[in-house]
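Just one protein chain is left out here, and the rest sit where they should.
So that you can tell them apart, the chains are marked A and B in the order they are listed, and the count of residues begins at 1 in each.
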Amino acid sequence: MSAISTSHTDELVRIRGLRTQLGSKVIFDGVDLDIPRGRVTAIMGPSGTGKTTLLRHITGQLVPDAGEIVVDGHDLSKLDRNALFDLRERIGYLFQNSALLTDFSVFENVAFPLRQHARLPEELVRNVVLMKLQAVGLRGAAELMPAELSGGMARRVALARAIVRDPTLLIYDEPFVGLDPIALNQVVKLIRVLNETLGLTSIVVAHELSAVSRVSDEIYLLAAGRVAAHGTPQELVRGATDWTRQFFGGEADGPVPFHYPARDYAADLGFAQVRP
Amino acid sequence: MSEKRDSGSRLGDGLAQVGALGLFLLQVLAAIPRSLRYFAETVRQIFFVGAMSLVIIITCGLFIGLVLGLQLYEVLSRFGSTASVGTVVAIALYRELGPVITALLFAGRAGTSITAEIGLMRATDQLAAMEMMAVDPMAYVVAPRFLAGIVAMPLLACIFNALAIFGSHLVAVSWLGLDNGTFWSNMTGAVDVWTDVMNGVWKSAVFGAVVTLVATFQGYTTAPTSEGVAYATTRTVVYSSILTLVIDFLMTAFLM
Partner (left out) sequence: MTQRRSHQIGTGLFILLGFTALGYLATQTTSLANYRQGPTYALKARFTNIGQLKLRAPVKVAGVRIGSVTDIQLEPDRLEALVTLAVDRRFNQLPDDSAASVFTSGLLGDQYVALKPGGSPDMFKDGDEIILTQSSVQLEELIGKYLVGSGDSPARKPEEAKPADPAPATPDPATH
């Protein structure tokens, strides 16, 4: 898949002035963000800052209220359904809970995107699938069903499925959640190795700082609907904004308040009348 | 005051649900041409909704037939017309009982499993994953199940009817001693292929569409939690049963 874009910019994904409102809640209020080609870019942020929503914007599953999203030279707002599907065929997406199809074996799950979009000889399908499974170390598990896999294995199978069509962009949504240290390190290693060997561009959404700093070239920290910080992992850890200090230091209170917005505590308890 | 507002908003919710179901139907119909390339998937779904419902359909059909035979023999003997047991059983089954009872059983057996399955796909992001793999879940997941329901329901209803006739014959002829020839000749004299048998076949095809439409809709739009899937499954049985009976009345009154 030599999907080299016609535009000669350095970014695979460019987002400008993104504004999104879901219901009455403003998720993004002017986000500018660039995902450079060939690198691993991490998007971090406290829970509820819309990291997954951002991914859904990039894949065109959700249309923003305002702003421009350009993926590989295509302005998403100008693509029709077919063009969008064509674009998605070049994006691999690793879901938080793996999202393997329950009815199919590991082999058939990995083969699924191939079977849907290309009429390949069975021999070739078999070889491609086994190669991808080998890459994630699960060639021996090809005949298992998803229900028989551990969480870490399921995620690696999902990863094999995401790369089976050699995508240009690979998106990881919370790839480290719920993994034991061994499985976590396996996934960290895989993200790095795949990005280098396959020449991918990767986006990782996560909030495990240690794993993210080992895996990523650049980090965007989202908070309160904006980009709160941006830089290499070292820069961000050294950097001294309130956001980064709280987030990376794991402090309970700070710009992200411990208390959900509420009325005055004393007033709520009924002590307010005592004072004149 | 608040009660009034509650019932008002409930009515609004109900109307919104009906409207959403209608829109969903249009989406499903639009997806059917695209789903033809997943023919193997439709075949697989006929197996799941049809063949897997056989046990309950056969058992219930047989027992409904046995009960109908007993009851009708008793009632008809008061008028000295036990000879028409077969006729009454056959006509009642073909025109009403077969399609309706099969649809209700189908809603309980196949409808719930469709809702639970699609709901689980929603909850575990399998539907989103398909979208990301550029596979339209409407064409790959929903439409094949809808088509399978339309194909499987009439066949299930026919199997149900055959078993019920067998059951009533067992009671009336083998047990209560009605003459075998009388049983069949009265039936064959009064039952018509088109107005009775095929009438029921068309009806059950419509019911198959109704049940699978409600089931896929509930699964597709479920809240992506285990609680949401459980509620959606219940709603499938309730709504598809009600809708089946309402449509049955409308079809009987205005079309047949």
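Methods note: contacts are C-beta pairs under 8 Å (C-beta built on N, C-alpha and C of every residue); 3 or more make two chains touch, one makes a residue touch a chain.
In this text the structure is predicted, and so the values were computed from the model without any measurement.
Judged over the whole assembly, touch between the missing chain and the shown ones holds for B. Only one of the listed residues, B:25, B:54, B:120 or B:176, touches the absent chain: B:54. Contact with the undisplayed chain is limited, among B:62, B:104, B:197 or B:243, to B:197. For chain B, the residues in touch with the chain missing from this view are 40, 43-44, 46-48, 50-51, 54, 79-81, 83-84, 86, 90, 94, 151-152, 154-156, 158-159, 161-162, 165, 181-182, 184-193, 196-198, 201.
In the analysis below, only the chains that are shown with their structure count from here on.
Chain B has its Cα centroid 43 Å from the Cα centroid of chain A.
By the touch criterion given at the top, residues 117, 120-121, 124-126, 128-129, 131-136 of chain B touch chain A in their complex.
Considering their complex, residues 59, 61, 85-86, 88-89, 91, 93, 95-102, 112-113, 116-117, 161 of chain A touch chain B.
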